[in-house]
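The structure under discussion is supplied below as structure tokens; questions concerning it will follow.
Take a look at subunit A:
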Amino acid sequence: MTLIPVEHVLIFSLLLFAIGLYGTLTRRNIIGILISIELMLNAANINLVVFAKTTSLSPETGQVFAVFVIAIAAVTVAVGLAIVLALYRSRKTIFADEVHLLKW
Partner candidate 1 sequence: MEILTLAAKIGAYALMTGVLLFALGVVALRNLFHSALCLAAALIGIAGLYLFFRADFLAAVQILLYVGAVMTVIIFAIMLTEHLSGKTTIQHNRQSLPAFLGIAALVTVIAKVILQTPWPVTQKALGAHTSVEGIGTALMTVYVFPFEVISVVLIAALIGAVIIAKRENPS
Partner candidate 2 sequence: MTSHLLSWITFTPLIGAFVLLCLPKRAHDWIRWIALATTAITAGLVCLAFPLFRASESGFQLVERAMWIPQFNIQYLLGMDGISFPMVFLTALISIMACLGSLAHIRVKGGREKEYYFLFLLLETGIMGTFLALDLFLFYIFWEVVLVPMYFLIGIWGGPRKEYAAIKFFLYTLAGSLFMLLGILAVYFGSEPRTFDMTLLASMKYGLVFQKIVFLAFFLGFAIKVPIFPFHTWLPDAHVEAPTPISVILAGVLLKMGTYGFLRFSYPLFPDAARWFQPAMGVLAVIGIIYGGFVALAQTDFKKMVAYSSVSHMGFVLLGLAAMNADGFRGALLQMFSHGTITGGLFLLVGVLYDRAHTRDLNDFGGLGEKMPVYAGILIFFSLASLGLPGLSGFVSEFLTLLGSFQYSKLMTGLAAIGILLAATYLLYMIQRILLGKLNPKWSSLPDINYLELSTLVPLMIFILGIGLYPKIILDYMIPTLDGLLKTMGGAV
């Protein structure tokens, strides 16, 4: 970590986060959106790991946090896909802009 300035990694993770966010905003496919969310979570994870190695007061904190985030991400995907499958079964669509019964 002495090799690369922390800012560079942070910019990298920011870009990754931005790409993920862009995906969530523009992907029609709900699975695509979920994938994009994974990118966002990973961006945050990179931050956590980098900070664990640079600014953290105790070395484990960031990494342990990252482990929890990965776990939560996995659960989110599981729950998300379960819901998407249920939706797919009844509505025959997995496009986010085709589910708009509820509005106004």
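Basically, contacts are C-beta pairs under 8 Å (C-beta built on N, C-alpha and C of every residue); 3 or more make two chains touch, one makes a residue touch a chain; residues count from 1.
Keep in mind how these were chosen: all candidates are chains of the complex that A comes from, given by their letters.
Just so it is clear, the model here is predicted, and its values are computed rather than measured.
Of the numbered candidates 1 or 2, 1 is the chain that subunit A touches in this complex. Across the complex, candidate 1 is touched by residues 1-4, 6-12, 14-16, 18-23, 25-29, 31-32, 34-36, 38-39, 42, 45-46, 49-50, 52-57, 59-60, 63-64, 66-68, 70-75, 77-79, 81-86, 88-89, 93-97 of subunit A.
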